[in-house]
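Complex shown without one protein chain; remaining protein chains in place.
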Amino acid sequence: MEEVFDKLHEECGVFGIYRKNGKTGVIPDAYHAMYALQHRGQESCGIAVNTDGVLHCHKDVGLLTDVFTKEVLEKLPEGRMAVAHCLYGTKATKNRDNAQPMLVNYRKGALALCNNGVLTNAHQLREELADGGAIFHTTSDAELIAFLIAQERLKADSIEQAVATAMERMYGAYSLVMMSPTKLIAARDPNGFRPLCMGERDGDIIFASESCALDAIGASFVRDIRPGEVVVVSEDGVTTLECSRKAQSALCVFEFIYFARPDSIIEGSSVHMARRRAGAFLALEHPVQADVVIGVPDSGLDAAMGYAQQSGIPYGIGFIKNKYIGRTFIQPTQTERANSVRIKLNAVRSTVEGKRVVLVDDSIVRGTTSAHIVSLLREAGAKEVHMRMSSPPFRHMCYFGTDIGSVDNLIAAKHSVEEICRIIGADSLGFLNVDYLPMLADQSHCGFCSGCFTGNYPVEPPCECHQPRCERPLSQSKE
Amino acid sequence: MEEVFDKLHEECGVFGIYRKNGKTGVIPDAYHAMYALQHRGQESCGIAVNTDGVLHCHKDVGLLTDVFTKEVLEKLPEGRMAVAHCLYGTKATKNRDNAQPMLVNYRKGALALCNNGVLTNAHQLREELADGGAIFHTTSDAELIAFLIAQERLKADSIEQAVATAMERMYGAYSLVMMSPTKLIAARDPNGFRPLCMGERDGDIIFASESCALDAIGASFVRDIRPGEVVVVSEDGVTTLECSRKAQSALCVFEFIYFARPDSIIEGSSVHMARRRAGAFLALEHPVQADVVIGVPDSGLDAAMGYAQQSGIPYGIGFIKNKYIGRTFIQPTQTERANSVRIKLNAVRSTVEGKRVVLVDDSIVRGTTSAHIVSLLREAGAKEVHMRMSSPPFRHMCYFGTDIGSVDNLIAAKHSVEEICRIIGADSLGFLNVDYLPMLADQSHCGFCSGCFTGNYPVEPPCECHQPRCERPLSQSKE
Amino acid sequence: MEEVFDKLHEECGVFGIYRKNGKTGVIPDAYHAMYALQHRGQESCGIAVNTDGVLHCHKDVGLLTDVFTKEVLEKLPEGRMAVAHCLYGTKATKNRDNAQPMLVNYRKGALALCNNGVLTNAHQLREELADGGAIFHTTSDAELIAFLIAQERLKADSIEQAVATAMERMYGAYSLVMMSPTKLIAARDPNGFRPLCMGERDGDIIFASESCALDAIGASFVRDIRPGEVVVVSEDGVTTLECSRKAQSALCVFEFIYFARPDSIIEGSSVHMARRRAGAFLALEHPVQADVVIGVPDSGLDAAMGYAQQSGIPYGIGFIKNKYIGRTFIQPTQTERANSVRIKLNAVRSTVEGKRVVLVDDSIVRGTTSAHIVSLLREAGAKEVHMRMSSPPFRHMCYFGTDIGSVDNLIAAKHSVEEICRIIGADSLGFLNVDYLPMLADQSHCGFCSGCFTGNYPVEPPCECHQPRCERPLSQSKE
Partner (left out) sequence: MEEVFDKLHEECGVFGIYRKNGKTGVIPDAYHAMYALQHRGQESCGIAVNTDGVLHCHKDVGLLTDVFTKEVLEKLPEGRMAVAHCLYGTKATKNRDNAQPMLVNYRKGALALCNNGVLTNAHQLREELADGGAIFHTTSDAELIAFLIAQERLKADSIEQAVATAMERMYGAYSLVMMSPTKLIAARDPNGFRPLCMGERDGDIIFASESCALDAIGASFVRDIRPGEVVVVSEDGVTTLECSRKAQSALCVFEFIYFARPDSIIEGSSVHMARRRAGAFLALEHPVQADVVIGVPDSGLDAAMGYAQQSGIPYGIGFIKNKYIGRTFIQPTQTERANSVRIKLNAVRSTVEGKRVVLVDDSIVRGTTSAHIVSLLREAGAKEVHMRMSSPPFRHMCYFGTDIGSVDNLIAAKHSVEEICRIIGADSLGFLNVDYLPMLADQSHCGFCSGCFTGNYPVEPPCECHQPRCERPLSQSKE
């Protein structure tokens, strides 16, 4: 289901384009690509364009279509390079200052930087920089990274060398796309937590969080950026270098389960097929006698189809989602009669009335939405409701970019499967076994991070007292 | 597919509520219900509320969530009755003045009126009224209807009698919900072209274009308003009277094929099931050897599922629709590389690559969108594309509320099926046979209008020179 | 002082232009002219343009610069004729529906109508029309007038004849500018309550409420429209006819005292000079020993200068008005320390400290603002404050367009001059004697209405039970 419900949140989408032979026209590309990546972040967005070495940036809080109005698009200059970003943003980052691209000036000129991820040593880096007399305008990791690159650049031979050296000081998840007056650079953390791929179109080079952004602008997929790799595009073509620090491959498995778009290909595997496989595995592990399999729109539909196909139980359309759902929907005060789930979803009575229903969703966070959905089905006449989740129980903090606020928000951290089943009012409940996770992306050779299910993380998490992000407002009581 | 594509357009959605025993709190109900009916009209919307006999109205151009902001909702007074409206609007009606409810004052006080439909004798009525010294502020049929009611009310014993008498002078399609200081009234034209149903919740009476609006506010379906019927709700309860003119039952069959929401029940039949049946009939009539059946999101999905089930060919997800599609999307100028269909839809390569694909959509208007969609499938590797339409070829003007502009816009009015197949680039093309139409809504006892397919209309269409709507701006050269 | 204070309110400004020989380009003229007339109404505004016989109108609530944004101006078609309007609006009329020009269609085509004034028999006219089956969309007199013209036009030979006949049925104040597909028409009530003049520029004919609008577009003043006159401009040139009903000339004297712009010439007299004369008369009638004469910005300045000149006491700048005063100023809650007058005005200490001050303002309504201003002077060190008003005490209702809400709002209706002096905290207080009023506009040959000072009205006021404007919302409990 959607971000308007009780769902997990991805942090960001990033994009960059370098057009060949000085051709311009990158603004429409950036706009269309970010439109395709909008699901990765709805809090703020921005585009920076490189016009003959001068960088211009427009960014603001809001969806792409809110921020980039006709007037704004007309005023933006054109150029041969652009980087762009969309951000989900936690409560602490939800303000205009943290929007990206982050455009800064330093010893060697301007730099526009976009990041998807979270540094686990952000607190230590911030302290170090402050001890050297730094001032911070934001609470964003992107500012820390820009500072590190600016410092390394004083010693390094090139911006890309500075990036590679800076990466040795950065721990955690980051997929970077950045632009100097003359170069476009992409880099991915040594674990490869978040996806980042490269595409090509008539000689133009494109970087994007997901391949669906390449499709949107008519580019073809070239390859994924390797963990720890720095790719540089300039007049001299595409070159690559590696961060010297190595680490185990650990792609976030939730990219396949929920975050990414089904039409994207990540590390060689189709997201859509991975979800169908999840549904099929669920059917094998948690079979049930039933009349129809339905999915919770939209993210449960693929797995539901996989469940139906494997089990032989017919697939049906159980819910109609109101397609005008948007961020501006006002919930008038007198809402006891019309809860917010009902307004977004309506059960299709002819599909479920008198039936034993298998209801497939991708994951469960607080559990309140699931309870509402189960009750909508019962109101519409479902005889039995068997809930199936296409992921294991979400029980542990994520330190690499999935925002859950606090472990206290996770129903699976506090309750057994049986208890959850009772709380949401289902007749039975089954989760995908964690052992199946590596098998979802059947064409991928990377490793996966499943720390949120198991508590085993590929990188040391930050200690309790230093949370990964500085969530404090811009002040403290020292002075 | 959606209204952002090359699609047919419904005219309007209407709603009314009368709360029992003077209870107030009708604004949230109207807001939620219109949100559920938003698919019936996106041009403008409005809500009128009755506060102790005084009528207040807010309406404007835009979607419900644009027009009814938090600030507007807070300023609207509450009341025990409300009527509400959303309008698609043709080019001529696309302005604030034509937004409804139409709130007027006349001899007997105020009247707030909402209409879904088109009068075929609007031109004659306008001439008659003008000859009597009338002035018109709008080009809307609702204003004509209000004038007729005001005139009849001078002679009639009650507002409902005035409505019934006025109906004798009105030809064409109209589903009305209106509100006087003390009464809520619903009326439907003698042919019953457009749907209108009644619901109930704890004694409150509700009227709505579709039953999905009842679900949205926790009300239960009572019955459809009968063609020619006038239903009145007041302190004395619910009473009914009939227009003296009788006509053949002729519900617009496109309500089942495309306009209505799949979770609505119209004249006793599930819209979702009617679409699956359409798909099944298509499979019987136009079978093909293929590997996968996919639908064009969203309105082709139900029929695709019916086709798959009947044919035994697996159902698949062929396209991902960008869920941030909205009215504010800007098409930057440099768009040759990224056509507008590609931005809204992306093919799922893993579903269609190397496959023979059956592609199901609900209807074809100009054909340009279909051509784009077929080519997206071919780019994604589909070996064959067999297009199936869950309605007959649309060849004739509609005079009862479906806006097609001109017959010249209809590809099927100018080309044979074979020609269309070639134009859109499909390997084969099949339309639903018109004989199947009465069988789609298998639980319904009403008749259907299929004039747009056959050219046979249940009511005399207006003569050529007097088009059903006055599309002219508010002027003419007489003076 | 300004409309943001406790001041009287004018009802409207009207404008019309007919360009010679089919030249277009009337939108900039209408825009500039209305900008010059903005002081006559800040509630809503609108422009209607005649493009080859087709009338287009844009109007909305707000100032000209709010309503006519760049985007709106670019979308408006051009034409050879335009009419325009700005409206102050009472509480009852403060909504978008009452904005003018009122654009309607009737038997003979379109009509766009602008009015400045108030009909005293509006209630009776509304009843008559309703008895004939009329419906009303607004509570505006302009709608009544349009109805009357539409009815008379059925019998009359021309639109101008219909206007002249309709005028026989209308009582009270009205200055009309209206446009048919081929003609521009101006008309003024038989008493001539509100100003209306004609100008000329290279053969183009212009009508405007005040001559300052002519200056704004480079036109020269031709003459005032006579009371009871109807002036028609068409391809055949300018013609004139007279309403058959005659009445005594009764221009509102407040136009000279406060409403009109000082740079306007009305009925041959300079408004600026009239105000200086008022100040001079005040000095003769209410002399005082003092050190400096200051005016309340902006409308008291001219009279203060006249007082200074006549008395020989030096004129000084006593207050600085904040020039960013606008309608959007937010008064945060915690305002006890900074009252709203202080925010708009600040005393110039160097002018008033230790001085005996003569403070001149144009009129006093509630008295609260005067009290604040006197206290600002005392805080700034003024030794004595002698208040002088350049109009007589405002004691009676105005039925002809000056909105005071209720006589209860008038301090002079309830208190003697001595009491008022004490309430506002002045050392002395003097009002202009009513006998001087006819002498202010020394070049004018018209009569004046001074009903608000004397209670003697040139036209029968409406009876108590039928207030001149229907202030009720669009409803009543009859039905």
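Each chain carries a letter (A, B and C) given by its place in the written order, and its residues are counted from 1.
Just so we're on the same page, contacts are C-beta pairs under 8 Å (C-beta built on N, C-alpha and C of every residue); 3 or more make two chains touch, one makes a residue touch a chain.
Please read these numbers as outputs of a predicted model, since none were measured by experiment.
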List the neighbours, among the chains on screen, of the chain that has been left out. A, C
Using the definition of touch stated at the top, determine which of C:F15, C:Y106 or C:Y315 touches the missing chain. C:Y315
Which of C:R96, C:R201 or C:R356 contacts the chain that the document leaves out: C:R201
Only one of C:K20, C:R226, C:R342 or C:H415 touches the unshown chain, namely C:R342
Among A:H56, A:K323 or A:K344, which residue is in contact with the omitted chain in the full complex? A:H56
May I ask which residue of A:T65, A:Q151, A:T165 or A:T351 touches the chain that does not appear here? A:Q151
Those residues of chain A which, in the complete complex, touch the missing chain: 53-56, 96, 103-111, 130-137, 143, 146-147, 150-151, 154, 159, 180-183, 473-479
Can you name the residues of chain C that touch the chain not displayed here? 2, 25, 27-29, 31-32, 35-36, 38-39, 63-66, 68-70, 73, 201, 212, 215-218, 261-263, 265, 270, 272-273, 298, 301-302, 305, 309, 314-317, 319-320, 322-324, 326, 328-330, 332-335, 337-338, 342-343, 346-351
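Methods note: only the chains that are shown with their structure count from here on.
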Hey, how far is the Cα centre of chain B from the one of chain C, in Å? 47
Gap in Å, rounded to a whole number, between the CA centres of chain B and chain A: 37
Could you work out how far the Cα centre of chain A sits from that of chain C, in whole Å? 60
On chain B, where are the residues touching two or more other chains? none
